[in-house]
Every structure is written in structure tokens, then in C-alpha cells.
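This is the structure, below, for whatever I ask next.
The complex is shown incomplete by one protein chain, all other protein chains being positioned as in the whole.
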Amino acid sequence: MAATARLRITCPDRPGIVSAVTTFLYTHGANIIDLDQHSTDPEGGTFFLRLEFYTPYMDVSRSALEAAFGEVVGNRFAMDWRLSYSDEPKRTAILVSRHDHCLMELLWRYTRQELPCELTMVLGNHEEPREAVERFGVPYHCVPVGDGGMAEAEARMTELLGPDVDLLILARYMRVVSAEFLAPYDTRVINIHHSFLPAFVGADPYRQAHEKGVKLIGATAHYVTAELDAGPIIEQDTARVTHRHSVADLKAMGSELERTVLARAVTWHLQDRVIVFGNKTVVFR
Amino acid sequence: MAATARLRITCPDRPGIVSAVTTFLYTHGANIIDLDQHSTDPEGGTFFLRLEFYTPYMDVSRSALEAAFGEVVGNRFAMDWRLSYSDEPKRTAILVSRHDHCLMELLWRYTRQELPCELTMVLGNHEEPREAVERFGVPYHCVPVGDGGMAEAEARMTELLGPDVDLLILARYMRVVSAEFLAPYDTRVINIHHSFLPAFVGADPYRQAHEKGVKLIGATAHYVTAELDAGPIIEQDTARVTHRHSVADLKAMGSELERTVLARAVTWHLQDRVIVFGNKTVVFR
Amino acid sequence: MAATARLRITCPDRPGIVSAVTTFLYTHGANIIDLDQHSTDPEGGTFFLRLEFYTPYMDVSRSALEAAFGEVVGNRFAMDWRLSYSDEPKRTAILVSRHDHCLMELLWRYTRQELPCELTMVLGNHEEPREAVERFGVPYHCVPVGDGGMAEAEARMTELLGPDVDLLILARYMRVVSAEFLAPYDTRVINIHHSFLPAFVGADPYRQAHEKGVKLIGATAHYVTAELDAGPIIEQDTARVTHRHSVADLKAMGSELERTVLARAVTWHLQDRVIVFGNKTVVFR
Partner (left out) sequence: MAATARLRITCPDRPGIVSAVTTFLYTHGANIIDLDQHSTDPEGGTFFLRLEFYTPYMDVSRSALEAAFGEVVGNRFAMDWRLSYSDEPKRTAILVSRHDHCLMELLWRYTRQELPCELTMVLGNHEEPREAVERFGVPYHCVPVGDGGMAEAEARMTELLGPDVDLLILARYMRVVSAEFLAPYDTRVINIHHSFLPAFVGADPYRQAHEKGVKLIGATAHYVTAELDAGPIIEQDTARVTHRHSVADLKAMGSELERTVLARAVTWHLQDRVIVFGNKTVVFR
């Protein structure tokens, strides 16, 4: 399979954008294989575009293409744009606590080459997941939260992660991480929340759901922001429950939802299908 | 089709309940055709039972059966129990405002004999629905909210409804009704809320959902209690949405969810499948 | 809301198509508001494009635009292309028998302006639906299948329909129509089949489903071709059933699936979102 490039654009909507972008690419031998667009308003809205194209027949280098695109097209339309390449997989790390069902699902899909990334490490605050992670050939580092508190643990994790992180996944990491820790990763931290947000924010959502007597439970994958459980939602799903289900049943059923929803959100992020806009996402899939 | 009786029981769980109930019915010629039960705990919980049986071969009258059951079985197990009969359809009224999609769905199903009730009237605060309702042969009364305010309107509706109401359906009635108005109907008022409660309580939930950027919208049918949007949930469902959907789209998609979810909840109530327990429901279906 | 045009294209895939199309439209003042594309293969496949654009600022008439597009773009890429306009609603007729749930759903949505078409008439082989149809202000013609057989009935329907039919909907029309009758309408006849095709082709699919003991039932909306129940599928959906459901229950549950699935398929057709390709469809939604 030949390498592809993904171009994501956000800019004020006005006539001529698609024509300008596609003509630029065509004249440089970039063969478009997928194109999706969205505008928040028929007139005067914000415009979003995702383009995927083959790179083999391009008449210029990647850096030359990027420089030319910025000058010729990007500046003209005041675009916020980004190019990514399928043969430069994102460096990805996972944070986990004791519940390992989401972690296992990700490792499993990674092994099957369904997650197009380079999984650099798994960080946990317990020793339990080590054996399972190392079996998959992925390094595991245990950073317990000790007397030094969360600040010390975060410092250690920052050090282990290093400067080169494209995606950080909170796969049921049960500690609240600080805004300082998150800052370097911007909108590149994905969390799985075990409820249909914005219902049941906070602790123990399955217990809340059970007490409320809802007839559906849910899970939500979202980008992490400073405000807890309130970042841009990438994907959600629900499953039907009845009065027969105990809190334990909800947890078991919910864990299936969680691993599916998180895996989908991570995959779409890695395929550059998600554009964050304010506190919402555009997901081109 | 022969008439059936539905027996609903709530009582403290202890050994021997099913044996006592079914043996009592068997000895009186009541042939059980459906039985469902639930206990909140393996030991020491609350026990719920729903039984449906044929009445034709019973050796006693309904009133005699009820008296005997109360004495012989009900008192022994400290049961809260109720008997209803399929040939005594519930007297049902609908309240509506301008959005008539839920109303139309109910009228439609009523005409097809899918709603086992006697639809006595539709009450609205606008004239618009009159023609459509009267076409179905159902009386329509318009009770606008005028200078006398909601209190006056409620007094007029109470008068129109009369003393004999088994079920009141708020089919997108857009006014908040008072606890005083609701009091006589206890847990026999069903409302459809246009969100996946407890998310997006209050006004304009589709706008809230759009602003939050959720990937699923929902609808919730629940019994009405004094606290707005917080009564026992009977049924919920969700539908998938994307960034492409405007608030108007969410309303259109949501209206399909609303009519389906409300129709299901109303049908189950009319079939005596719902038992309210605290702020939750047991739905035997 | 301003009028929009929808351009649908099928052609051999090769570089430069999107650039050529969008540049042509841009230079004529046609503001693109939606664009979706698909290729059956990364290289050497068939290419499909759907474009929606505003017409108010166009610098030429519709006929001039069409002529120029054909010459400048269409011929160059060997395109099969078609332009439709939102202010030229499709002339649509419905065929029905005794089961009127699909018919009623369509009439209802039509009244709410959710079906962007001009509903010219309903044709049936029974008198029952007349009153309900005429209430909606739509003409009803009863064409019973008498001694002259189906051939005579088809001749009469062809006469009533006239030459100007953009879409014919078989909304549970229970007679098999001949290839001769269908011929003038090509891929503009939509049927609703009450099963998850290709399972349970032929008569009485709910009985077949019940006998097979499937755990899901379905409905399928498809274009009608000479081979019964085998035309290109536009939309399908399923609902969960259990051993408790009788054939009658399956029919009742299925009728909800049928009306939803048919309404979706018809809406997408009317919005020019469907492209037929061989025996399959591309649905841009």
C-alpha cells in the first residue's frame, strides 16, 4: 500500500476553497483518494476539509509541497491547516490503572495492525498490568503515586514520555491529572469516560446510572481539557439495560462499550479524521 | 380473545411467594399465561411479580377473587398488590401543545387498536390540533393559558378531565403543570422529555445537545413527579448524530425518537407491565 | 432558503476530476455547500461524486450551465452526470394495497414538508385507503385487479400516472407488477420489502422469520428491477425479537421498521443522494 497524506483544514467559509485546494494538489501530481467537507453555515460559517491523497507521483518533496501550499493556498484563505503522512505513524503512549479491559483491547488491535501508530510505552500506577503488556512486546513503566503525591508522579511520567508524544491515551487511568501535566499535549490526550456524558459526570457513574434507573448506559471518548469530563466529545455509544442489571452487571456491560468506543475514537484520531473546533469535534469518517 | 387479568405485586422477598400465589390462582381455575418476577437482592430484597391469567374458567367472581386473594395471600406476605382486567380498558387523556408528532403517533396507534385504552379526550392550549384530533373521532378541548394564568387553566382542565382518569399523557405539553394539578393522578401521568435524561434537563435540550457536540441524541418517557424532569424513567432510546446535523435536524430526528419512546412507554403502562419502586421502575416485558 | 442544485457524477476514476468540476463551478459563481465522493478502487476504479451548490449567484442560466458543463467537463472525463434542482420537486406517485402504515407515514411526512416532492396521486387496488388519503388533499384512484387481470390494471395505472413521473413508490403494494409496466420508470421505482433481504425473499417473510427462529427481523427499501426482490438496496434496518414474539407481533414490529426504512430511502432519493451502480447503490448522506 502506497503512502498517503492527510490534509486537514479549518478556515472561514467562502467560495473557491475546494477549487483552489484540489487544483493545487492536482498540478503537483497528488492524486486525491478521499475528500470530505463541512460548513457550519450555508453562508458565513466555518469551513472544514479533510483530504487524503497519494504521494508517490508528487513532483516535489513533502517539505516543498507544504511550503508552497501554505504560501499559495493557506494564506489566501486564512487557513489553519495540517498535513500528516501515513508512513509517519504517531508516537502513542497509554496510561492505565487497574481496570485493563480498554488497555487490552488497544494492545490487541495494535498487534493486528488495526491501530496505525507506534506504541512507545504503557504507564501505570500499579504493577498488575506489566506482564500482559510486556507479552505484547510493549514497554511498561510503573509510576505509583507515593508520598510525593501526584505532582511527583506526573514529573516522573513527563520524563518517561519524553518530548516526542503525538497521542496520549487515558485508558481508565483513575487519577486526575493536572493541567500542567497535560499542557504539552494540547488536544492530543484522549480519555474514556464510563458514562453517556454529560450525564453522570464525576465518580462512579455506573452506580449513579443504577440509582437513577436509566434504561440505557453509555460510554464517551473525549479529548481531555482542564475542566474534568467536559472536553470535546469524539465518540459515544449506548447499550440497553433493565431493572435486572446490578451495578456489577452495568460495569461488565459498560466495559464492552468502553473498549469499543475508545478504540474507535483512537483509530479516527490516528487516521487524522478528527478536527477540534471550540469544544466540539468534526469527525470525517 | 378471552379477557385476561394482570396481577402486580410488590413485597418483601422471602421463600414461598410464587408457590403461594400460583397455587391460589390454580385452585380457583385462573390459568396463568405469563409470569415474570424480579428481586432486588438474592436475600432480603424487595420482590416484584407480574402475572397474567385467563379469567373465563375462574370459579369465583372478580370481587370474590380479589377479596380472597387479599386475605389468603396478600396479607400473609405484606403485599402491595393490584389486579387489572384487559376488558376494563384504562380511561386515558392526552395533553398537547403545538408539536403534534407524539399526539399523532398515539392517535394512529389507537385507531389500529395497538393502544389498549379508552381515549376520552385531548386537551391542548392551542386550536391547531383540533381538526386532526376530531378526524380520529376523539373530542378535543382547547384550554388556552390566558390572563388567569396556569392556575385557571389547570382548574378548567381538572373539570374537563373529571374524576375518572386512569392515565394522563403529556405528549409534548409545553407548560409546566403544578403539583396540585398532578396530585389526583399520582403515578399515572407519563411525560415525554426530548433528551436522554438526566442529560440536558430543562428548556431546549436539542440546542443544549448541539452546543455540547454529543454524538447521540435521546428521548425519555417518565412518570411525572413534583420535581421537573426527574420522575421514574419508563423507557429511553438514542439515535446517532454527527457534526453535520443542525439544531433543526436534531429536532426532526428527535421527534421520531420521541414518538417511538412515548408510544412504547404508554403501551407498557396500559398493559400493566410497569411497577414504580422509589424513583425507579420495573418494566416486565 | 435559496434554491440549490445537485450534481451527480459517475465516471472512470483518474486524477483531476474534483479540480476540474469545482473550478468550473467556481468560475460560474456556483457556491458549493456540500461535496461527497467515492471511488471503488484507489487506482483504476469507478468514481462517484455528489455536489450541492447554491444557484442564486450563477452568471449563466441553468440550461447554459448544463450545456457548458457537458462540453467542458463531462465529455473530457467520460462522465455520466445529472443535474437536479431543489425548486423543481420530483413528481411522485404511491401504489398501495390494504396495509397502509407505509402510506400513512409518507403522507404524514409530506404534510410536514419533510418529503421534498410533489405528490401527484395515490393508486390502490382497494377502496379502504381513499378517505385517509383524500383527507391529506392528495388524489386517490382505485384500480382494482378485475377480470381483465393485472395487464388491464397496469394499463389503467399507466394512463392515470401519465408520462411525467419522477418517482413511483410501492408502499406495500401486494401485487407483482410486470417488467412492461415498470419499463418507463427505470431506476425510479422504490419498493419496501418486509425482510432483511436477501433473507426471506418471496411471500410472507414474517412467517418465514418466525419459523426460522431468527433473533432479528428486518426491512429493506430497494429499487425495483425485473427480478423480484433483487434490485439495488437503498436502505435496511433490523429490530431485535425473541421467542415470545408471535407472527402477529413480528408484523406489528416490522411495520415500524418498514415505514422508517422506506421514508429514509424515499427522502434520500428525493434529495438526489443515491447513485445506482450495477446492482448496488452509493448513498451519499
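So that you can tell them apart, the chains are marked A, B and C in the order they are listed, and the count of residues begins at 1 in each.
By definition in this document, a contact is a pair of C-beta atoms (placed from the backbone, for glycine too) under 8 Å apart; a residue touches a chain by one contact, two chains touch by 3 or more.
Everything numeric here is computed off the predicted structure, so don't read it as measured data.
Enquirer: So which of the visible chains would the left-out chain be touching?
Expert: Output: missing chain touches A, B, C.
Enquirer: Among B:Thr23, B:Ser61, B:Asn75 or B:Ser246, single out the residue that touches the unshown chain.
Expert: For the chain that is not drawn, the touching residue is B:Thr23.
Enquirer: Of the listed residues C:Ile33, C:Val143 or C:Ile233, which contacts the missing chain in the full complex?
Expert: Per the contact definition at the top, the residue touching the missing chain is C:Ile233.
Enquirer: Among C:Leu83, C:Ala199 or C:Ala252, which residue is in touch with the absent chain?
Expert: C:Ala199
Enquirer: Which chain C residues touch the hidden chain?
Expert: 38, 196-200, 212-216, 218, 232-238, 242-244, 279-283
Enquirer: What chain A residues would touch the chain not displayed?
Expert: Where chain A meets the chain not shown: residues 104, 108, 114, 135, 252, 256, 260.
Enquirer: Take the complete complex as the reference. Which residues in chain B touch the chain that isn't displayed?
Expert: 2, 15-16, 18-19, 22-23, 25-26, 29, 31-37, 39, 42, 54
In this section, only the chains that are shown with their structure count from here on.
Enquirer: From the C-alpha centres, identify the chain that is farthest from chain A.
Expert: Chain centre farthest from chain A's centre: B.
Enquirer: Given that chain A and chain B are copies of one sequence and touch, is their interface built from the same residue numbers on both sides (over half shared) or different ones?
Expert: Looking at both copies, the contact residues mostly coincide.
Enquirer: Quick one: superpose chain B on chain C by CA and send over the rotation angle as a multiple of 5°.
Expert: 180
Enquirer: Whole-Å distance, chain B centre to chain C centre, using C-alpha means?
Expert: Spacing between the chain centres: roughly 37 Å.
Enquirer: Mind checking the centre-to-centre distance between chain A and chain B? Centres are C-alpha means, answer in whole Å.
Expert: The answer is 42 Å.
Enquirer: Listing for chain A: what residues touch at least two other chains?
Expert: Touching at least two other chains: none.
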